[in-house]
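Written below as structure tokens is the structure these notes are about.
The block that comes next holds subunit A.
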Amino acid sequence: MLKINDIYAGYGEIEIIHGISLEVKEGEIVSIVGPNGSGKSTLLKSIFSLVDIMKGNIDYLGTDLTKLGTDKMIEQGLSFVPQTDNVFPTLTVAENLELGAYVSNKNLKDRFDLIYSLFPPLVEKRKKKAGTLSGGQRQMVAFGRALVMEPKLLLLDEPTAGLAPMFIDLILDKVVEINKTGVSILMVEQNAKKALAMSDRGYVLAAGEKKYEDSGKGLLENEEVAQLFLGG
Partner candidate 1 sequence: MFKKRIFVVMMILMFVSLSISGVFAQDTVKIGTLVPMTGGLASYGQFTRNGTLLAQKIINDQGGILGGKKLELVNVDTQTNPQSGVDGAQKLVSVSGVNAIVGALSSGVTIPVAESVTVPGEVVLISPASTSPILTTLDDNGYVFRTVPSDSLQGVVAANLASNRLDYDKLAIIYVNNDYGQGLNDAIVEQFEKNGGEITASIAFEPNKVSYRSELMEAAKDSPDALLLVAYTDDGGITIIRQALENGYFDKFIFTDGLKAPEITEGVEQYLEGMYGTAPTSMPGGNGPEIFKNLYEKEFGEIPPKPYIDTSFDATFVLALAIEKAGSTDGTAIRDALGEVLSEDGMVVNINEWNKAKDLIKAGQKIRYEGASGPVLFNQAGDSMGAIGIWKIKDGDIVNDSVEVQ
Partner candidate 2 sequence: MAVQLFLNGVILGSIIALGAIGLSLIYGILKFGHFAHGDLMTLGAYFAFLFKVQLALPFWLAFILAAMLTALVAIILNFVLYRHLRKRDSVIVMISSVGAALIIRNIILLFWGPQNKFYDKAIQMPIILGDGFLRIKENQIVILILALILVIAVHLFLTRTKLGKAMRAMADNIDLAQITGINTERVIIWTWAMSGVLTAAAGILLAFDTHLTPVMGWNLLLPLFAAVILGGIGSPYGAMFGGLVIGISQEMSTLVISAAYKPAVAFTIMILMLIIKPSGLMGKKVS
Partner candidate 3 sequence: MTLGGIFSYLVFFLIFTGIYAVMTLALNMQRGFAGLFNIGIAGFWAVGSYTSAIMTTPPSAEHLGGYNLPFVLGLLAAGLVAALLAFLIGIPTIKLREDYLGIATIGIAEIIRLVIKNEEWLSNGVRGIAGIPKPMAGFLGHNYNIFFLLIVVLIIAIFFYLSEKGINSPWGRVLRAIREEEEVVKAAGKNVVRYRMEAFVLGAFMMGVGGALYAHFTSFISPEAFKPMQATFLVWIMLIIGGSANNFGSLVGALLTWGIWTGTEFLTGMLPAAYTTQASALRVILIGVFLEIILLSRPQGLFGEKKYSASSSKS
């Protein structure tokens, strides 16, 4: 459903991604892993036009994303959860979720119920400001906000960064759970082993280029990859 074709991207005149191609198929979980500074997050952001794209195109269900406005992307079922600052701290949890439905509020009630059932701890925090929540709960709000619009493809930028270990597994379990409801997932993740273990396929990036591409399992078993990027 998503096809990145030989993309070059970066900030201003600084090019960070040097020609990467990538694909996500319907219903997959796809992980992008790699060392710090390899350009994983930049690649993810380029899909949402959050960085400058110098060359290449991104095909999503037949339309070129590089020419689409953000609100249109969301209408077409694309959703993004940034790594940090991914909730509106002075707004309540409920308001955060409502804003997720900014583009259209069809069947809002049902979607909210679904999200609260996916993340039960949020129910009682409904009226609390998001800024007062714990890191794990904030991540739930961020996920919830991204899921309100019933996306077909969810982009996750390091969803477990900065979380306490007990939350890491919880959040990753939720990712699988979300995937099972039919949402395709493309994520960038520091916990490369855990990420690849749950992924259908994976990409390994270094220095802005694609180094390896295989099934999650395949990459985990690739000794070269293990040695170079997964810490032995």
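On the choice of candidates, all candidates are chains of the complex that A comes from, given by their letters.
A few points about this structure:
FYI, a residue touches a chain if its C-beta (ideal position, glycine included) is under 8 Å from a C-beta of that chain, and two chains touch if they have at least 3 such contacts; residues count from 1.
None of the values given here were measured: they were computed from a predicted structure.
Applying the touch definition to subunit A and the options 1, 2 or 3 in this complex singles out candidate 2. Those residues of subunit A lying in contact with candidate 2 across their complex are 48, 50, 70-71, 73-75, 80, 82, 85-91, 95, 98-100, 102-103, 131, 145, 149.
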